[in-house]
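Complex shown without one protein chain; remaining protein chains in place.
Up next is chain A:
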């Protein structure tokens, strides 16, 4: 994925999703084209709970030296992870194999969704379907509707600036695929969301569009509560913990935004540095052509600088493709979480207002009316769901960021190691002294001091 001009994807031609044979009907292996980059779902699951979890996030310990977990909080977290990991896992979802579809009306990309599950909610043990971005968008909206008390993971950005970004470039599609994969995995990990009906259909249905049309008329049971929160209630006092969450998310999103800007600036500076390096190296070649004994060392320096330039280009590509998208994803996450918090405030406000109204009426003194009780239930459910989700979110956030920041550190280290190797390889060449009485030019490079 590094270097080279962005490549377009091979197109499958004008096919519609309906024409796709059922994965289990024929030989499904034939459909899996170009799947060498697809790790098995098991491997993917395991990766997020790998060796790196055992390393405390302190002072940049390089990967490979695992310091024993000493803080109790880390142990607690491992135990928490055990609940999700291992034997209890019964649903695996993967997004891969992007393909371009050229139709008369439009051109778009579909991704293959592979599902493996032993859950009773699934008729078959394995499914493979094709979905496009707007399907994901539909799913997310449905989840927000049907599970308003839960935090729904974010999708990668919907709109891209047409002139600036090539929607069909390999880099863009790969970045998007990773984000979509993350999206589905987060839902899969969620004890409530993963059992959602719409999610199930998304993973399994041959014809999603038919279901979508059906769903317009349907009103899900869980979604009723959403309709009844009309809003416009003023909140008396926000419970401390939710206020704290709100404040935290505000600052968190702010800091991530700053980091995003700094990272972009760094990439820009690195690219400008790269431009100069690409002019610098060849000058040594020009010089080398003038010289006799010095020709080889100078040519060596030129090649060395060329290698450093290539390494730098790889670094900037990696940062752009792997680092920035995750930051943006979490900013979007924070935004959607804030709106869920607002909804919670509304539910609480409604309950408080109704309660107050009853108190003022003074009629039903001992007995609280049914609808007030219902409001109270709703509020308490919401609070409980949200708290649980927040904890889960915090835990995942820690893992995600550890992986992200260590990845960034690793990429930088690799860059410097490549440069070091390039320079070290020419030191013997540079130290070859010419014969006595030879060139008065004594070439002692500063970097070998």
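In this text, a residue touches a chain if its C-beta (ideal position, glycine included) is under 8 Å from a C-beta of that chain, and two chains touch if they have at least 3 such contacts; residues count from 1.
One rule holds in what follows: contacts and distances are computed from a predicted model.
Asks: Leaving aside the chains you can see, what is the UniProt protein name of the one that's missing? Options: "PX domain-containing protein", "Pleckstrin homology domain-containing family J member 1", "Two-component response regulator" or "Translation initiation factor eIF2B subunit delta".
Replies: Answer from the UniProt record of the missing subunit chain: "PX domain-containing protein".
Asks: Check each of A:134, A:251, A:339 or A:425 against the chain that is not shown and name the one that touches it.
Replies: That would be A:251, which touches the missing chain.
Asks: Check the options A:197, A:270, A:296 or A:322 and report the residue that touches the missing chain.
Replies: From the options A:197, A:270, A:296 or A:322, the contact with the absent chain belongs to A:270.
Asks: One chain isn't shown here. Among A:286, A:339 or A:425, which residue touches it?
Replies: A:286
Asks: List the residues of chain A that touch the chain left out of this view.
Replies: So the residues of chain A touching the missing chain come out as 56-60, 71, 73-74, 77, 248, 251-252, 255, 258-259, 262, 265-266, 269-270, 272-273, 275-277, 279-280, 283-284, 286-287, 290-293, 398, 401-402, 405, 436-442, 444-447, 449.
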